[in-house]
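A single protein chain has been removed from this complex, and every other one stays in its place.
Take a look at chain A:
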């Protein structure tokens, strides 16, 4: 794992450096939370409610307390006063309805999987055994599962005290905001009006490392190891929720095995492990089983989307009205109510809609709470608008790419302020699209499609398009404030040049697979002109990295990386004063490049590493200069980041079986300037996999009693290597103007873009039969039923294809699931 030597002139930026992170990970020298063992450590196991909605009528823990190795059995009523309510940091509206969210249920359970008791024992096996000896009686309450009926006034209630299942309604209207026209007028006056309803099924983040927590109360501070994306947020929220002084809490996110938003949370189990450790005065570790991940870790998506689009007969769009119902599940977690709102300003996408209105009603149900999952609000928006653009093309019998070209923002129109009030700083949709069309062989595939249609081939070809953009790089603090978010969006970094000339970079972002150590090393090595291998990146421990807002929303590079740039620049400024002093010249006469200050017009100079030693010895420093080369910087972005790209998917659909095979997937993404192309490509691949998985495979399915029936990886279809195609990726580079590196976010782009490309392709393959929608996931059964429905001239029975999700079998969606002919 030695790095190849760099010639000093070769730029670190834009270079596919192999990862520093790999050396430990490929050899098994890892520090996953569950690997940790500390002296005196006990194991915690959590008993979970088997029912979705019930009153707890009696609890008997006496037998469990007598089990071998058991130190404590704790129920909700034992900690009712101490546990507080889990935090929700995003009250989206002033009148938002929020129920108390105890880490452990006290007298009522509101979803199957909610914690009802916990055990501390000598071993994990003994703790688990004791759960079986706890006896709890439940009195069933009405179970609320379907969001459409839950939103109605006559629905049974999830939380009686709230008096409604509606959490909040959040609206945006371009006419009111002064950013555009009146949607009702646009719809009234339209040549074409399209009304469609789409369903975003419920997904499970399914990170590979199950969640794990180790709470150690044996030091002066409580030390909390957690498999989390957000160690800094967790520390502050533990203090706010439990009243423990913040300075008495240290949170460490050691090696973290993926997150995808699923570990952007302050979890019940983190609170519970903390309380158990506090009560017993001994370290307590909890590691979940996969089934616990599935039922108790938060879920994602789950919306019903109703869209109305107005257009002229030449294909020019004139208005868009979006009405969402979003399933919160049983409780509000950290940012639950804000997730659909992250899509509120993105439905207009890259298109020049003159009028736009958005309304989202958040609804409680007796299901696992939802929250962030890769893309968080933006995949939902992109899916809906990209599906609508294809529907419009079909309605007008136009090529779907032609429709998009007619309506998108031209490269000469940037910066462009959209109808939703966002200003897209840069982009070039034409170049990315032209490149993608060329790689894809668009026309040849259209020709083949025509041949297959004409010959009535059993296997039909479909072509799907997604020309997406998204807003990421969360986020300008003032914008978050205007959206009622409970924190800022800045990031922090420190850069320290050590006496020996080596460099430490501290970042407040918290990687869990994104390769920050490698990328930040490149950025700072480039800035300071020091070798890549001389840079150490410190993160994920509130003691060594005291300030930060962690990793989510494709923010780390565009916010945290830029903070590191500014910190490095401050180091250079500081070093310049010392160098000028050492060289007995004016600061203005110094040029800094390749790590060396040179006196202009002479051969005199000094390396920044030598300046660091001079600063350390402090024998001869200029007046007022501190004896170190350390600097700290905060960065609060002025704008979001707007990556974009063109994704093209060709699928073969077997009309006999409903089976879908991805024949070709091409994408050309523009994520601005790139620090490490290899890492960026990897992020795109992984994003595509998750977006395609939503289109074709994954769904969290509940039965009528509110039991999750997809609670293992045997039932919840995370794709394997045989389920995914070879991706053909390329990039264009249109620099962001909002930061000095010109970079844009990339972590979520593939997921946001790919889902509609795949579904558009599936529908395109069947369009000539009369199919105009197939609900996700487009399983063989759903595809076959869609075809059978139109062939029979009506929709078939009420059984859904893959599962019910939010949608009750008696509701309007069951027919949609079984046939697209609406």
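The definition used in the following text is that a residue touches a chain if its C-beta (ideal position, glycine included) is under 8 Å from a C-beta of that chain, and two chains touch if they have at least 3 such contacts; residues count from 1.
Operating definition for what follows: contacts and distances are computed from a predicted model.
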Among "Carbon-monoxide dehydrogenase small subunit", "NADH-quinone oxidoreductase subunit M", "Thiamine transport system permease protein" or "Deoxyribose-phosphate aldolase", the UniProt name of the subunit that does not appear here: "Carbon-monoxide dehydrogenase small subunit"
Sole contact to the chain not displayed, among A:515, A:542, A:664 or A:694: A:515
Among A:25, A:177 or A:618, residue touching the chain not depicted: A:25
Contact partner of the left-out chain, one of A:112, A:256 or A:567: A:256
Touching residues (missing chain, whole complex) on chain A: 1, 18-19, 21-30, 32, 34-35, 123-125, 206-210, 255-258, 260, 289-291, 512-515, 678-679, 681-682, 685-690, 712-714, 718, 720-722, 724, 726-727
